[in-house]
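Below you will find the structure I want to go over with you.
Here the complex is missing one protein chain, while the rest keep their positions.
This part shows chain A:
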Amino acid sequence: MNNVNGSVVGSSSGSGDGSAPRRNSKRPKYSRFTQQELPACKPILTPKWVISVFTLIGVVFVPIGIASLMASNDVVEIVDRYDNVCVPSNMTSDKVAYIQNDDVDKTCSRTLKVPKHMSQPIYVYYQLDNFYQNHRRYVKSRNDAQLRKSSQANETSGCDPEKRTKDGAPIVPCGLIAWSLFNDTYIFATGNKNLTVNKKEISWKSDRDHKFGKDVFPKNFQSGPLIGGKKLNDTQPLNEQEDLIVWMRTAALPTFRKLYGRIEQDLNAGDVISVTLKNNYNTYSFSGKKKLVLSTSSWLGGKNDFLGIAYLAVGGLCFFLAVAFTIVYLVKPRKLGDPSYLSWNRNPAGH
């Protein structure tokens, strides 16, 4: 049997020849996507754009800067550092001993002068310096589950080294953060009249409602050999212990303020406020500072010129750049998309 007889073949027709039937199915389907030809905008930094962008930033930033500076100027802030002053002069050599000695009366009086009219609400803060509330071992030392539900009191993981008492009972609230609760107290008075400090709603409502349970009561708190700070009222549920809630929201930076309360009345310029404070909190062991701050607030928060200055600087820089660019463009213009600038047109000899 021979392969060349026509009858056998047929089936291999077309093989090995360019004229093989075209299988168009293999051709990639055309679409703008596959051909990478999607409609697109091609921004180019033309001088017009550059100058307008700079001008725009300038136009936006300078007014904002001025507004923030003004806001910051309107804020009246009284800062009083009292940690050193409140140590009796005979005990300044060993402040730690002073603060650890429970027998010494820690009461201390300060007078503050109101420089400008302060309209209510006047916020009362305490400010701690050099207190690393963001220290890794400190910031982790808490247990949120325990704070929320009374049934989870045993949940003390992560609370080292303030986890359980010596006999193994769980501490509620456990952890270093709660343990180190700030415990100085302030009483304000102008003239003879006491200034009430509203200590309600100084913490975030979200914390009160969801983070700290209303059926969770402090247990075994501050019962160890080392007292870190304030003791808590065992009968008050945690969600009402607002100082704790405020304290537990750990500060971002080693210098921080915490809201102590609000004075809900105006103070006039020249008013003298006498502060009676209990200097309980030990910052002496780590050379921290304690300050009492009374401050009004603006739409931008407290007194801080930085943002205003920064905005003015950026805005000014942008104006300057806009002008500089304009001048440079005028002095040394270049036609956009001029092929004569192409390197091989400038220097045909090649690269």
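Here is the rule we use: contacts are C-beta pairs under 8 Å (C-beta built on N, C-alpha and C of every residue); 3 or more make two chains touch, one makes a residue touch a chain; residues count from 1.
The rule is short, and it goes like this: contacts and distances are computed from a predicted model.
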item	value
Protein that the absent chain corresponds to, by UniProt name, given "RecA family profile 1 domain-containing protein", "Cytosolic Fe-S cluster assembly factor NUBP1 homolog", "Phospholipid-transporting ATPase" or "Autophagy protein 5"	"Phospholipid-transporting ATPase"
Per the touch definition above, residue among A:Thr55, A:Ser150 or A:Thr255 touching the missing chain	A:Thr255
Among A:Val53, A:Ile66, A:Cys108 or A:Ala189, the residue in touch with the chain that has been omitted	A:Val53
Chain not shown, touching residues in chain A	1-6, 8-18, 20, 22-24, 26-30, 34-36, 38-45, 47, 50, 53, 57, 61, 64, 68, 96, 125, 127, 131-139, 142, 144-145, 148, 160-166, 176, 179-180, 204, 206-207, 210-211, 224-226, 228-229, 249-259, 282, 285-288, 299-302, 304, 306-307, 310-311, 314, 317-318, 321, 325, 328-329, 332, 334-345, 347-351
